[in-house]
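What follows is a short report on a single structure.
Of the protein chains in this complex, one is absent; all others appear in place.
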Amino acid sequence: MAQAPALPAGFELPLELRLLRIGSVDAVALEERAASLAKRSIKKDAKVFALELAIRTTDLTTLEGSDTPGKVAALCSKAIRPDPGDPSIPSCAAICVYPNLVPTARERLAGSGVKVAAVATGFPSGQYPTKLKVADVRSAVELGADEIDMVIDRGAFLSGRYAKVYDEVVQVKEACGEAHLKVILETGELGTYDNVRRATLLAIAGGADFVKTSTGKVNPAATLPVALCMLEAVRDVHEETGRRIGFKAAGGIRQAKQAVQHLVLVHETLGSDWLTPDLYRLGASSLLNDILMQLRKERTGVYQSPDYFTLD
Amino acid sequence: MTDIERKRDRTAVPTDWTYAPAPESRDLVRLRERYGHFVGGGWIEPADTYATISPSTEETLATVGQGTAEDVDRAVAAARAAFANGWSSLPGSERAKYLFRIARLLQERSREFAVLESLNGGKPIKESRDVDLPLAAAHFFYYAGWADKLEYAFPNRRPAPLGVAAQIIPWNFPLLMLAWKLAPALACGNTVVLKPAETTPLTALLFCDVLRQAELPPGVVNVVTGDGRTGAALVEHDGIDKVAFTGSTEVGKSIQRQLAGTGKKLTLELGGKAANIVFDDCALDQAVEGIVNGIYFNQGHVCCAGSRLLAQESIHEPLVEKLKKRLETLRVGDPLDKNTDVGAINSKLQLERITELVEAGKEEGAEIFQPPCRLPEKGYWFAPTVFTNVAQSYRIAQEEIFGPVLSVLTFRTPEEAVEKANNTPYGLSAGVWTEKGSRILWMAQRLRAGVVWANTFNRFDPASPFGGYKESGFGREGGLHGLEPYLRFEE
Partner (left out) sequence: MSRLPVKKTYKLFIGGAFPRSESGRTLEAEGQNVARGSRKDVRDAVKAARAAQPGWGAATAYNRGQVLYRLAEMVESRVPEFAELCTGRTEVERAIDRIVWYAGWADKLPQVLGGSNPVAGPYFNFTVPEPTGVVAVLAPDEPPLLGLVTRLVPPLVGGNAVVAVASETRPLAAIELAEAIATSDVPDGVVNLLTGLRSELGPVLASHMDVNAIDLCGAGGDSAELERAAADNVKRVVHGRADAQSPWEISSFLELKTVWHPVGR
């Protein structure tokens, strides 16, 4: 494929006087803004709200070669009822697994309202022929996935073949049918915030319902500045076109405090409208227990030990 | 799904997220009811006093001295004696150690000072905690290192201290300005009489306790509190060798007049009306942050505030839209709340001045925008304000407002931006936002201002010289250049 221009054909632009800016991002100022938002002091009721919201928006994730139906079933139980001792704790938003484990998850979660998300498109590298990626998606959907987490072709993106990236998103979106599409940018491989912003807009133009930071297999993953950069792009798209795109921060979020910081970013960038699992997700595996510990600490006033929270 | 899994409260999910109050504790600050002047290492009883308040609640915090000519005289005498009796002849390496001690003590007691700064001045605790205090300590640390290296700063010259420095500081960064003044003066071997601003004397008075802990020799630093009359008495005093003033251009000019013919050395850091110039190729979201930081930082009580936004016409509309949306997220209120972005206006007088100029702006035909925000009933408050449709001739585009009020003007070409930016008697600072490197340097060369922030704004550092062109004053504070105002050079 020939070198594509920065704005590939089909890039959905509003028919307005003003074009949506690809724009650029100043790294230092972005990082400073993210750091300053991270210093928000979230206490008491506001903290409980945030922690419960974090649970409600969590995609409880396991993406290991060693995943088995038993492991996934246990995780499903955790997602539905994160703290068996406290029925007031809400369920997670979804379980995120490899396609082979979709049927198990589907079965365990039936009727719970917790969704099943499958990674696809040659996750995590995306280094496969497009037709195989599309087939991967179709099969995951057939197995019962409600949501598809695809990866963009970073090789294509970094070599300037933006049109290929865009085309794949379009084809995957089509293959998704009713399933919701989250597009993983793997920001840790993109090198600059300018690229993060560009990839975000490209994915949205291609039809993404959600944009997602990372696979969880590459470091750094969902850093606060990366999240802020993507949230600002999502906000710009909303302001220019009215489209509401979801955002998922995934990878490296292990502590309740980090989750709260991520939620502050969304709250102060996109507002309360985005504080819902329909538009916001946290992808995490070990985060949930820390949130449960913090919640119990808020309720009892006593610091907690991990021994009292189940490992699933 | 099992039964137990099914059992779960289906309570309604709240939709809005209100941050609970997160006030910093006041317990660390133990104020005395009454303060005298700090002279010769001890406290002298003031002849006259006044109450210093918290501008966010109007409560009286303490009673402080209204310095008289006599108080000033005693302070100058103490400073003279300390200069003659050892401080000026102390080896630089020993002076350095006192300054290092002060820097460390400020770090150790930073929380206490930050809370007091916010109480007495009205600035948000996140700023006094993250900006004022770290920078004040860093300033002492930086100049401590110079004290025994002065001869390397000025090759082929023999630097010597001036004598007694009279230092008059403003109310916008009370402790930080104290640090900017004291650190280089002491490093160079001078002794000091410092007059804090009328409305914000408390951190300077608390600082005297740091001097005690540092065991600084008596009389090396003296603090006389009071209003403009105290300052005038200090400037007039025959026993001083240097005046360093930070404040309004009007007062600066009168000091310059007063010192005419006396041979006393003078440095002035005065007003500003900085242009913050935004080109259409900038990193837009970061520019918006820079604009917000440029004018709403410290309620706009900043001499180098980016109070004139010059927006390239091609980006004016989206820029202003983004700016307005961003303003709606600013949290105005209790300065001690860790989530507060914009605190209280420093004084009733200043609030009246801001209000008057904003009224003038409306009358002149500018369009005003203020985000909805509930301002506390007690105390002095002003909502973050943006004026659009502003002409260069309006008072709000010409006069220093020294409050959270931004005037938006437009330009078409880089030439026009430079022309408009420089079209003021001031010349303290300027901002440029563009992704084009060569244009940044082109603009930086042409802007007549002592500090040019490119793709950033309101950054300060002890190593970075700060000071103005034109009516914004002369002399530099910070960096190697900040030493020169406190030295004479022997032939």
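As written, the chains take the letters A and B, and residue 1 is the first residue of each chain.
FYI, a residue touches a chain if its C-beta (ideal position, glycine included) is under 8 Å from a C-beta of that chain, and two chains touch if they have at least 3 such contacts.
These figures come from a predicted structure and were not determined experimentally.
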Q. Looking at B:K97, B:R111, B:R157 or B:R395, which makes contact with the chain not pictured?
A. B:R157
Q: Using the definition of touch stated at the top, determine which of A:Y193, A:F210, A:F247 or A:W274 touches the missing chain.
A: A:Y193
Q: Identify the residue among B:H37, B:K273 or B:R476 that touches the chain left out of the display.
A: B:R476
**Q.** Among B:R34, B:K253 or B:K362, the residue in touch with the chain that has been omitted
**A.** B:K253
Q: Please pick, from A:V28, A:A110 or A:L132, the residue that touches the omitted chain in the full complex.
A: A:V28
Q | Touch list for subunit B against the chain that is not drawn | A | 138, 156-157, 249, 252-254, 256-257, 259-261, 268, 270, 425, 440, 444-445, 449-456, 459, 461, 463-467, 469-474, 476, 479, 481, 489
(Q) Touching residues of subunit A against the unshown chain: what are they? (A) 26-29, 31, 191-193
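The rule we apply is simple: only the chains that are shown with their structure count from here on.
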Q. Taking each chain's centre as its mean C-alpha position, how far apart are subunit A and subunit B in Å?
A. 42
(Q) So in the complex, the part of subunit A that touches subunit B is made up of which residues? (A) 18, 21, 23-26, 28-30, 32-33, 36, 39-47, 49-50, 53, 56, 77, 80-81, 84, 87-91, 108-112, 232, 239, 263, 267-268, 272, 275
Q. Quick one: in the complex, what on subunit B touches subunit A?
A. 1-2, 4-9, 11, 13-22, 126, 130, 281-286, 289-290, 317-318, 321, 329, 338-339, 435, 455-456
